[in-house]
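All protein chains of the complex are present and in place, except for one that has been dropped.
Now for chain A:
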Amino acid sequence: MFSIKKSWWKILGVLLTAYALLGGLLMEVPRLAILNETIRNLYYHVTMWFGMIILLTGSLVYSLRYLSSKNEHFDIRAEAYAKAGCLFGVLGIVTGMVWARYTWGEFWSGDPKQNASAIALLIYFAYFILRSSFEDPQQRSRISAVYNIFAYFAMIPLLFILPRLTDSMHPGNGGNPGFNYFDLDGKLRMIFYPAIIGWTLMGVWFASIKIRIQDIRLTQDL
């Protein structure tokens, strides 16, 4: 049965995402050279990455909880959050490529952030392949939980440290006009933060449906 107590976060997610989609197109943005209207991608492309990080952090937490409890339900959650996170990651990389085509001239120009995020995603794809290669469920859960922890801590330097050691062409890096993620303009922040929360909640919703189906399978011994 529908209950507001259980579903409030889904409604909040839909409302915040709708607000971000609308406001992202309609609200005033700074008029910056090179970026022009594409600064609005902050509300769409950049939020994908923030959503991905939050979802993958959730996946990491569940992998850790699985290892400390050996409860299969935690493993199901770790996989579902990793999948939702990677969906956002793929959308982030594709939308980034579209933007790069019209701003940098090429879909792929070997920008440090582009390369690093592609490697991070490949590491996570290996997680799903690894999962599918085990017959024994306990072995699968245990080894993939360990791998998931490795994947997360491989992703952190790839996304946050390595690109900063060189000059990225991304806005806000290496003297390019743009914005620093943590020092955004007030008007941009008004949509950017709700967009992150909204999309993250949508991601949690995607994951929750998968989790519930998998939970049924597990309890029914299917």
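Assume a residue touches a chain if its C-beta (ideal position, glycine included) is under 8 Å from a C-beta of that chain, and two chains touch if they have at least 3 such contacts; residues count from 1.
We take it that contacts and distances are computed from a predicted model.
**Q** Could you check which of "Multiple sugar transport system permease protein", "Sigma-70 family RNA polymerase sigma factor", "ABC transporter ATP-binding protein" or "CcmD family protein" matches the UniProt name for the chain that's left out?
**A** Listed in its UniProt record, the absent chain's protein name reads "CcmD family protein".
**Q** Of the residues A:Glu28, A:Glu135 or A:Asp221, I need the one that contacts the missing chain.
**A** Touching the chain that is not displayed is residue A:Glu28.
**Q** In the full complex, which residues of chain A touch the absent chain?
**A** 1-2, 10, 14, 17-18, 21-22, 25-26, 28-33, 36-37, 160-161, 164, 172-180, 182-185, 187-188, 205-206, 209, 212-213, 216, 219-220
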